[in-house]
Structures are given as structure tokens and as C-alpha cells.
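Okay, structure first, notes after.
Every protein chain except one is present and positioned as in the full complex.
Now for subunit A:
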Amino acid sequence: MARHDDGVITVGRSRTGTFFANATGIVFGLIMIFPVYWVLNTAFKPDSEVRSFTPTFWPHDFTLDNFKSALGEELFIPSMINGLIITAMAVAAALVVGFLAALAIARFSFYGRKAIILVVLAVQLVPFLALLIPLFLMLQSANLTNSLVGVALVYLVLLLPYTVWTLRGFISGIPRELDEAAMIDGCTRAQVFWRIILPLTGPGLVATSVYGFIQAWNEFIIINTLNDPKNQNLMAWLLYNQTERGTAWGPLMAGAIITSIPVVVFFLLIQRNIATGLTAGAVKG
């Protein structure tokens, strides 16, 4: 079966097969990228070109006006700041609370441990929408509707299951012998958690914070239900503007690009870790 030509050994596979594999890759790559490219293309076009019925695949008159008008839009900047505050609060709280809970579940055996794990899992599966009414009533009685803290609290509850579950996987992967060795050397239990387990869980914390950031930054239904237009995040702003002024595609796409920037930057920063981070916790179970 082995062929030798120009030093290439092709074992058991035909050249045509390789060609088809490459072609499939290119076709699907294009399908995946096309809508993203179209957003960029539209965002840099003047309005007249966006509305034209003959689509242009590259902006003829390159313009930044769409970005200017999106940024100048009422409530755009406030919505962005709201989104950042809510996301930061929810993710930071989820990391602290989630790490401690994961520690308890992974490192101690106690009565009710299995029940807690099952409840955490079940909650992740149940659609949050079914809880929207009681949540609204509850936050209303605590004066937390139309506030950033109220939304951040709800997001914290949403992020916790994934955070606990993933971090638990990471912590279980750290050999207990390390804890014991450190304790023999005179570490207290708290020092073991702080000095040994926390640093070793680093990739897990990165992965869960990425997940948390993306979830909280991109959420719009809960915030839209709980808060007035002045306390929305960028996603809710984007949708509101789509329905309000449905035809202004240029500024809308520019707004969409600005809205995506934090997530993309975050992703590029940690891109190397993301595959290991996301999968390690998931597969270990």
C-alpha cells in the first residue's frame, strides 16, 4: 500500500482523499466565517452602499461614520459601563464562591455531598426562564430590581453550577499526596488550600472566568426583564436599537463589533489555555 514519491510516504490514503478533505475544510471554513465577514463589511460602508441592492463585497467608500454614530448613540456608553460592572461583579463572586464550594466538594467527604452535587447539576439543566416570575417578585421586594447588583446576583446563580463543576474537576485532578506532604511539613489546612491548590487550579480559574465573562456579558433576557432602559447592558441596547430603528444596519453592525471586542480580546489573551481549560474540567467529571 505504501507509495514513495518525492520522499513523501502516503500510507493507505489517496491523493484525491486528501484533496477532498482540504476542500471540505475550505468550504465549511467559508460558511463559518462569512457572516462575521459580512458584519465587518457592512460596518465600514456608508449608508447608501448598505442599502444598495447589488451587494458589494468590499466597502467602496471606506468610512468610520457608523462607529462614530454608534458611540454617539444615547445610552451606548452607559450600557457598556453597566455591562462591565455587572460582568465583573458576577464573575469575581462566582470565582470566589465557586472555588470554595468546589474545594469542599472535592476535598472533603461529608453527609449530603452527593445531594449537593446533584442539585448543582440539575439546576444547570433547568431553564432559568421558568424562574423569571418568582425572581422578579423576590428582587422587587428586596428593592433590587432596576439595579446592577440585582442582575449581578442572578448572573452569579447562573454561573455557579458550571464554575463549581469545572473547578471540582480540576481540584480532583491534584493528587491528595501533595496536600498530605504539605501538612506533614507543617502547613495548616487553610495554607494547603491557599498555597498549593489555588495556584494549581490556575487554568481552571482562567477557563471558568472566560465562560463566566462570555455568559454574563452576552446575557440580555434577564436584564431586559428586571431593569429599565437606563440600566441595560450592551446586548439589550443592541436589540432595542434593532427593533426601534430596524433599518440602520451600518451603525447597528458597528455597535455589534464594539460589543464583541471585550470577548474577542479576552479570548485572544487566553487562547492557548482555552482548549485545555474548557476540556480538562469537562471530561474528568
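Everything below uses one rule, namely that a contact is a pair of C-beta atoms (placed from the backbone, for glycine too) under 8 Å apart; a residue touches a chain by one contact, two chains touch by 3 or more; residues count from 1.
In this section, contacts and distances are computed from a predicted model.
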Refer to UniProt and select, among "N-acetylglucosamine transport system permease protein", "TldD/PmbA family protein", "Glutamyl-tRNA(Gln) amidotransferase subunit A" or "Quinol oxidase subunit 3", the name of the complex member that is left out. "N-acetylglucosamine transport system permease protein"
Taking the full complex into account, find the residue in A:Leu103, A:Ala152 or A:Leu205 that is in contact with the omitted chain. A:Leu103
Among the options A:Leu71, A:Ile116, A:Ile174 or A:Leu198, the absent chain makes contact with A:Ile116
Using the document's definition of touch, tell me which of A:Ala21, A:Ala181 or A:Leu269 contacts the absent chain. A:Ala21
Hidden partner interface residues of subunit A, rising order: 1-2, 7-13, 15, 17-18, 21-22, 24-26, 28-29, 31-36, 38-39, 42, 51, 53, 55, 97-98, 100-101, 103-104, 108, 110, 114, 116-119, 121-127, 129-135, 137-138, 153-154, 156-157, 160, 164, 172, 180, 183, 189-190, 214, 217-218, 220-221, 225, 235-236, 238-239, 242, 249, 252-253, 256, 259-260, 263-264, 267, 271, 274-276, 278-279, 282-285
